[in-house]
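Remarks on the structure that follows.
A protein chain is absent from this complex, but the other protein chains hold their places.
After this line comes subunit A, so read on.
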Amino acid sequence: MTVVSRFAPRRGRNVELLLVVAATAIVLLAYVNVGVNTHGEVPSSLLVLGGGFLGIALAFHLVLRWRAAYADPILLPVATLLNGLGLVMIHRLDIAHGRSIGEGMALRQLMWSALAVGCAIAAIIIMRDHRVLRRYTFTAGLLGFVLLLLPILPVIGSDKNGSKIWISLGPFSFQPGEIAKIILAIFFAGYFVQTRDALSVAGRRVLGLTLPRARDLGPILVAWVLAIGVLVVERDLGSSLLFFGLFVALLYIATERISWIIIGLTLFAAGAYAAYLMFGHVQTRVLLWLDTFSQEALATSDQLAKGLMGMGAGGMVGTGLGRGRPDITYFAESDFIIPSFGEELGMVGLFAILVLYALLVERGLRTAIGARDGFGKLLAAGLAFSVALQCFVVVGGVTRVIPLTGLTMPFLSQGGSSLLANWVIVAILLRISDHARRPVPESGPTPIGEAPTQVVKL
C-alpha cells in the first residue's frame, strides 16, 4: 500500500531575506578586495554603494513579500549575488583601464541593474498570473522572430566584431536576441501546449526508437531553417544554437520523445557542417576553436588564447581580485568575463559561480515540475533551459569546448539588454513558482454541478 498526501512548502521569505543580506555581504567583500588590492585601502564609497545595492535587492524582496509570498526563496539571492559579482569585476576592469567611477562602465551597469530590477518588480506587480501570457502566444511568436531577424535590416542593424547581433538607434545599441529569448520561450510554450498531442503521436519504430510521423516534422524544419539562417546571415553560432536548442528542448519536454532530440541534433549538426563548408567566417571561428595557438589563428585573433592564458595564470585559488591582468583580453568585461573571474578567483571561485548558475537553473526546473498548468511547466522549463544553454555556450566558448560566439553571461556580463532580459526571466520564474508552491485552496470554486443556476433559483 502506498499513500499519497499533499503538503505545502514553507514560504521561505525570511530565508530569502537572510540570503539576500549574505549575498550583498559577499559582493561588498569582493569590492573591498578590489579596493585593497588596487589602491591599498578600503574604498570610501563602500557604504554608499553597498547601501544602494542592498536597497535595490531589498525592494525586490519586499515586493515579493507583498505580491508573491510563496515564490521560490533561492532565485532572488542567487541573481543578486551574480549581478553584484559582475558589477565588482566591471569596476575592477574600469580601474585597470584607468577610468574613474564617474566615467567607468561599472556605474552605468549599476544604473542598468537598478532599471532591470525595476522592470522585474513591475513584471511581478503587473503580471498577477503567468497564464495571461498564453493569450499572446502567436503575437509573441511573430515579435520573437522579428526581434531575432532585426539585426539583418540595413539601417539599424550593426556589425560588431564579426557578428550582426546588434541594432543601433542613435546612441543606443541593443541586442534584440536577449529579449527574443524570453518572447520565443513564451511562444514555444504556448504553441507546444496546443500541439503536444499531435506531435507526440508515434510513428514507426526504427532501431528501438519511435520516430514521429513525417507530416509532424513541419515545425522542427521551420525552426531549423530559421536557426541556420541566423547562423549564416547574422554570423552568430550562439544565438542560432540558443534559439534552436530552446525549441528542441521544449519539444522534448512537451512530447517526452527522445527521437525529437536526436532529429534536432542531427539536423543542427548537418546544417552547421554545411555552413562550415560554404562560409569563410564560420571556418575562421572553427580554426580559432581547434587551433587556438597556431600562427594563422593568432594572426586573426589572440583573444581566446589570452583568455586561456589568464585562466591558467589564475590557477586553483586565483590571483585575488585586482591583482591579475584580465584587462589584457579584449571584451574582458562582457564576453570574456568568465576568464576574468577564472584568473582572479581561480578555479575554486569560478566553480562556485558555475554552481550558482546550476542552482538558478535547478530552481527553474523545480518550478516547472511543481507548476500545475502545462503552459507554466513549459515556460519555466524553457526559461531555465535557456539560461543553462546560454551559460554552456559562453563558458564552452571561452574554454574551447565549442567555437566561441558572442553571447553574454547572464547577470555577470556588462550590457544593459542582457541584464534586463535576465532579471525579467527571474521575475517570470518567481511568478510561476509562487503559483506552483501556493497551496491549493481546500475549498475551491463551486463545481459546475453544484452551482445554482438562475432558472433553479426562480
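Criterion: a residue touches a chain if its C-beta (ideal position, glycine included) is under 8 Å from a C-beta of that chain, and two chains touch if they have at least 3 such contacts; residues count from 1.
Criterion: contacts and distances are computed from a predicted model.
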item: Undepicted complex member, UniProt protein name, chosen from "Iron ABC transporter permease", "Nickel import system ATP-binding protein NikD", "Putative membrane protein" or "D-lactate dehydrogenase (cytochrome)"; value: "Putative membrane protein"
item: Residue of A:V36, A:L58, A:I101 or A:I328 touching the missing chain in the full complex; value: A:V36
item: Chain not shown: contacting residue from A:P73, A:P176, A:P326 or A:G406; value: A:P73
item: Selected residue (touches chain absent from view) among A:L321, A:V361, A:L378 or A:I425; value: A:L321
item: Interface residues of subunit A (partner: the chain not displayed); value: 1-10, 12, 15, 19, 22-23, 25-26, 29-30, 32-33, 36-37, 40-41, 73-74, 77-78, 81, 317-318, 320-321, 323, 345-346, 348-349, 352-353, 355-356, 359, 362, 369-370, 372-374, 437, 442-444, 447-450
